[in-house]
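Okay, here's the structure, questions in a sec.
Missing here is one protein chain; the remaining ones are kept as they sit in the complex.
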Amino acid sequence: MHREEQGSDFLNPDRLFPQGPALSIARELYESVANLPIVSPHGHTDPAWFAENRPFTDAAALFLTPDHYVLRMLQSQGISYDRLGVPRKDGRPVAEGREAWRLFAANYHLFAGTPSRMWIDHSLNFAFGLTEPLSAQNADALYDLINKRLADPDLLPLAVLDRANVEVIATTEFALDPLTHHRALKEKGLIGRIRTTYRPDDVTDPDVPGFRENIVRLAEITGEDTARWEGLIEAHRKRRAAFREMGAVATDHGVPSAATADLPAADKQKLLDDALAGRLDAAGRELFRAQMLTEMAGLSAEDGMVMQIHAGSRRNTDPVLMAERGPNLGADIPMRTDFVNGLSPLLSRYGNAENFRLILFTLDESTYARELAPMAGYWSSLRIGPPWWFHDSSNGIRRYLDQVVETAGFYNLAGFNDDTRALLSIPARHDLWRREVCRFLALLVAEHRLSKASAREIAAYLSYQAAKDAYKL
Amino acid sequence: MHREEQGSDFLNPDRLFPQGPALSIARELYESVANLPIVSPHGHTDPAWFAENRPFTDAAALFLTPDHYVLRMLQSQGISYDRLGVPRKDGRPVAEGREAWRLFAANYHLFAGTPSRMWIDHSLNFAFGLTEPLSAQNADALYDLINKRLADPDLLPLAVLDRANVEVIATTEFALDPLTHHRALKEKGLIGRIRTTYRPDDVTDPDVPGFRENIVRLAEITGEDTARWEGLIEAHRKRRAAFREMGAVATDHGVPSAATADLPAADKQKLLDDALAGRLDAAGRELFRAQMLTEMAGLSAEDGMVMQIHAGSRRNTDPVLMAERGPNLGADIPMRTDFVNGLSPLLSRYGNAENFRLILFTLDESTYARELAPMAGYWSSLRIGPPWWFHDSSNGIRRYLDQVVETAGFYNLAGFNDDTRALLSIPARHDLWRREVCRFLALLVAEHRLSKASAREIAAYLSYQAAKDAYKL
Partner (left out) sequence: MHREEQGSDFLNPDRLFPQGPALSIARELYESVANLPIVSPHGHTDPAWFAENRPFTDAAALFLTPDHYVLRMLQSQGISYDRLGVPRKDGRPVAEGREAWRLFAANYHLFAGTPSRMWIDHSLNFAFGLTEPLSAQNADALYDLINKRLADPDLLPLAVLDRANVEVIATTEFALDPLTHHRALKEKGLIGRIRTTYRPDDVTDPDVPGFRENIVRLAEITGEDTARWEGLIEAHRKRRAAFREMGAVATDHGVPSAATADLPAADKQKLLDDALAGRLDAAGRELFRAQMLTEMAGLSAEDGMVMQIHAGSRRNTDPVLMAERGPNLGADIPMRTDFVNGLSPLLSRYGNAENFRLILFTLDESTYARELAPMAGYWSSLRIGPPWWFHDSSNGIRRYLDQVVETAGFYNLAGFNDDTRALLSIPARHDLWRREVCRFLALLVAEHRLSKASAREIAAYLSYQAAKDAYKL
């Protein structure tokens, strides 16, 4: 039905570079950064992979079922999650790997113009030497090749980190996580290269299922009275320390809005009482999250852990999908976000605190030039995180650099995060970022807005050092 | 006063194409789509034109007084609607055609850089062979030429459809419309090429003047008890069927916001009771519209008619204009729109329903990347309509493609709508869309993000087939 892509232009070495006089500048800049090590300070890879270092199971489990970008696009064109092999809670059968893989391959044209297409092309080439796009024609052969290759030593998870030149990678665990895999990694001397991140949404967000039980569990783990505000904060202090032992340099907070609060002590205790009694309405739950963000900022100013806020996703917008298969499968949608008014209480208290570092991520691009860049261009604690989620794409990065650099400069940016669950896409994503950074800088040089020497320096900074600086690595 | 445009570059065949290496690719792509038939699934042409097939009256009535883009621009520079010949409700005299035309021509420089300029240049060339821009110098001669030519057989409305290679065109009628002209068209065997669209704002929006009378009239037409919720919905069911007999494949809904609701039956009846008693405040009227959108979605899931939502216009912002001359004369202004929270009730129920198709149109470009593309990239019912109204322009199309494609892909786009009241501008508008699509694709090819074969396929899809697919034609 759909004509095949011509293989000749597959992964062209000049891809994404600007046309015209800036092309040679972009090439030169890219050559200077293409082989820098990868620093991956925020992401969602599974620590079990690295602790156990066992082969991945099959092609579909690697490229299809865990990739919500891919699943959602196929679903949007009427291909059901059953047919894509996404497991159901009720255990009813779904398509098997090869069947789902064929469907994916036969619909690969749907990804034309999307970052998924670039990531997957790159990953298939990086890991399996593919030199033409996935298609209905090569689906079976490729499926067999991948499954055969997965047991090879160079495709074990730790070997992938080596091949991809990953200097450091952070995973993300909830506050109650036992960090079992990180303990195993510590015994192997791998903490440092692999690190956890403290993401306490399970005990800071009353909208999380099991929140009240989680607070009780937090008390058990830490020996603190988490029904008292001081005890709750002390419990966080202890968990943060425990996470730091497993390499954590940062915390992460997923919140629907950027609202923060700075309440008097009595109000905080009342808020906690109401939360534990299940008495909070939607506004109360929002206020609880808001106050907890400010508390986390205070602890960061104290212990030096870098705070990340990922604000503005409306989670699980499809109740049927949630009921049948659970979260993180493609039905989370961005919302408008207000950082200026939302963060005011937190920043008024800690914005210029000496030891404090806060990295902001947005799904609302209208905040780049209006809010994030002006804020990061003033407060010493703030850095702007790279384009997040739907915006981590070529054009998304172009809009980001276009809108933040003039007001925030280059040195208030946090470099790149791949933020991925897909191990093999890590080099692809960093490569795309580096290409787009070089493109942007090359255009500035071509317009005589930046010297080539500065461009080279900034290219290296944004490709590598900025992430280390931002995360105090 | 203002120097004339030089005629030599008038309608240059390379207009809008990118400079540099992508130019030849754009040319090649454009050649492959330039002559495809026009599919116009949403617009506001007058069905009487096609049913009666009589000549248009004069140049001003053709190009000036019905074109709110043109009127508003002249008004913004202090040229009153009286002087432009826009009729008054009180019947007081306004300028005559030639006088208004001269004023338009003398101020044609105001349209530099606007889409109106491109549409009018193209239309004047298409219909009257003009090879230089309208100006004070050629105003009179052109006025005479147009008026002389209007009676020629090749400028009768049906002949214009032929010359413009229009395969199918949809008009838009309210629920109470008798569809007289479509009946005449049916007798002539023209339904199919010309179709109506069901736009029930007259009976779904309590803010419409005469709303309560309209509900009574709806009862009379359908024989249903429209004071009962079930009867009201049944009446819609009947009207939709009647519209389908006149070729309708779609419904259309003009709403100030994208709010939807999914209330229990008792609340719906109470809402209707209050609406018919005139007891609804602004929030209640909003809720009525919100519930009606969800009802319409349910009926679409049932009868397969494609649902269109045009959300976010604040209508009639100039009370003086409204009082003196009525609506649709240029004083409607876009507002911020929230699709994510607004559509949640409707999509939670029907978002992945098998027979349901919903096309969304926005006037708030900040929703492209933040809301519409992520939503259309998940829900199987959703398609993103083309840039609407103020954004249906070269740069508007560029921003649209830039911001939607990476997340929604090409195949969740609904192709092009000309959405026009101006018959002669239809080929101009489709040509502009095709040029911009080819430009966008050519740049992707030049950056090695897309093969030329895929680009050709997508160019044809977005120029022609996407509209047929989206509207189930």
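By letter and in written order, the chains are A and B; residue numbering begins at 1 in each of them.
Here is the rule we go by: contacts are C-beta pairs under 8 Å (C-beta built on N, C-alpha and C of every residue); 3 or more make two chains touch, one makes a residue touch a chain.
Since this is a predicted model, take the numbers as computed values, not measurements.
Touching the missing chain, out of A:Val405, A:Leu423, A:Cys438 or A:Leu473, is residue A:Val405.
The omitted chain makes contact with just one of the residues A:Ser32, A:Asn125, A:Ser344 or A:Gln465: A:Ser344. Of the options B:Gly97, B:Pro206 or B:Gly330, the residue whose C-beta touches the omitted chain is B:Gly330.
Check A:His44, A:Arg83, A:Arg98 or A:Lys452 against the missing chain and you find that the one touching it is A:Lys452. Summary of contacts with the chain left out: across A:Phe17, A:Phe63 or A:Trp379, the touching residue is A:Trp379. Counting over the whole complex, chain B has residues 2-6, 9, 12, 14-20, 72-73, 75-78, 109-115, 118, 314, 317-320, 330-331, 333-336, 363-366, 390-391, 393-396, 399 touching the chain that is not drawn. Where chain A meets the missing chain, the touching residues are 20-22, 338, 340-341, 344, 347-348, 351-352, 366, 369-371, 373-380, 382, 402-403, 405-412, 444, 446-454, 457-458.
Throughout what follows, only the chains that are shown with their structure count from here on.
Between the CA-based centres of chain A and chain B the separation comes to 39 Å, rounded to the whole angstrom.
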